[in-house]
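Omission of a single protein chain aside, the complex is shown with its protein chains in their original locations.
Just so it is clear, A, B and C label the chains in written order, and each chain counts residues from 1 on its own.
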Amino acid sequence: MRVTVLYFAWLRERIGHAQDQVETDAATVTELVDQLRARDDRHALAFADLTAIRVAIDQDLADLDAPITGAREIAFFPPMTGG
Amino acid sequence: MRVTVLYFAWLRERIGHAQDQVETDAATVTELVDQLRARDDRHALAFADLTAIRVAIDQDLADLDAPITGAREIAFFPPMTGG
Amino acid sequence: MPDIRVQPDPFDYGQVCAAFAQAHCDNGAIVSFCGIVRGENGLQAMEIEHYPGMTERALHRIAEQAMTRWTLGGALILHRHGPLTPGEPIMMVATAARHRADAFAAADFMMDYLKSRAPFWKKERRASGERWVAARDLDEQALSRW
Partner (left out) sequence: MPDIRVQPDPFDYGQVCAAFAQAHCDNGAIVSFCGIVRGENGLQAMEIEHYPGMTERALHRIAEQAMTRWTLGGALILHRHGPLTPGEPIMMVATAARHRADAFAAADFMMDYLKSRAPFWKKERRASGERWVAARDLDEQALSRW
C-alpha cells in the first residue's frame, strides 16, 4: 500500500524534508520505521531513539506497535509542547 | 465600655437600623448578644437563632464565645454570600 | 502586592483581563474568573450589601494568603456592591504565575475563600418579592479542600 509519511519539528529537520511518499507492506508502525531507517543515514539518525518519538495514524495518536493497515497518513514527531 | 454594634443584611432589616451604640460590661460576644436581645422584640427576634449568625470583632471574623474586651466595633451578619 | 478593588461601578471584564495580562506578561500563565448575575427564575435585579472597611481587609488577606501559598507574580480581586442586573459581571479574580498549576490553584482558592469569608450579602428581587440568598453548605465545605 501507499502511505504519506509526515515529519514534524526536529524529526523534519533531521530528515531534511517534511514528507515521504512510501510504498510499504509494513503491518505495524514499528515495521514501517524499520523500512524508513533503511532509506538513508538521515532517516536512520532521526529514528535512532524511538522513545523520543510519537506517532499519529490518520491524525489520531497511536502506539508504535499499532497496525497501519489501510492507513493513508502516518506522522512522526517528538512529544508535544503546546500551551 | 462603649462599642459600636453593626448589623448587616437580614439582621439589619429585622432590627430596623444599621447600628447601635452600646454601653456594656459583656466579656464575650455571647454575653453581648444576651444584652442586645433584651433591648426590644426586634433585637430578640433578630438574634433568635445564633447558628444563622456570624460575628466580626474589629473587622475580623470571630467565634461567638470570643472575648470582646477592648473591642470598638462588633458586627453581626448572616453567613456571607459573595462571589 | 495584590490589586484589590471594591466598587459600586460596573467593570469591563475583558479590559481588566487584558490590563492584568499585560502588566504580568513576564509570567507565563494567567488565570481569570468572572462571576456573572444569572437571570434565572425570573430574577429582575440583585443588590449586594457589604461591610465597608472589613471587605477590603478580608480580600487583602485572602489574596495575600494565596500569594504566600503559591508562587505568584500577581493577584487581583475585584468585587462590586450595590444594584446589579442579570447578565452583569459581579466580580472577578485573576492570578499570574510562571507555572499554570500555581495560577489555577490560587484563583480557585481565592474564589472559595471569597465566597465564605468576605463580607458580602446578596439579595435577589423577583416579581414575587425580595429575598436574601442563603449561604450554601457546599461553599463552606469547599474550604476544607485547602
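Going forward, a contact is a pair of C-beta atoms (placed from the backbone, for glycine too) under 8 Å apart; a residue touches a chain by one contact, two chains touch by 3 or more.
Because the structure is predicted, anything quoted here is derived from the model rather than measured.
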| item | value |
| --- | --- |
| Shown chains that the omitted chain touches within the full complex | A, C |
| Option from A:1, A:27, A:48 or A:80 whose C-beta touches the chain left out | A:80 |
| Of C:59, C:75 or C:107, the residue in touch with the unshown chain | C:107 |
| On chain A, residues whose C-beta touches the chain left out of the figure | 6, 8-10, 12, 56, 59-61, 75, 77-83 |
| Positions on chain C where the hidden chain makes contact | 12-19, 21, 25-40, 87, 89, 98, 100-101, 103-104, 107-108, 111, 142 |
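By our rule, only the chains that are shown with their structure count from here on.
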| item | value |
| --- | --- |
| Mean-CA-position distance for chain C and chain B (Å) | 26 |
| Whole-Å separation of chain centres (CA-atom averages), chain A against chain C | 48 |
| Chain A and chain B: spacing of chain centres that average the CA atoms, whole Å | 72 |
| Interface hub residues of chain B, defined as touching at least two other chains | none |
| Chain C: positions in contact with at least two other chains | none |
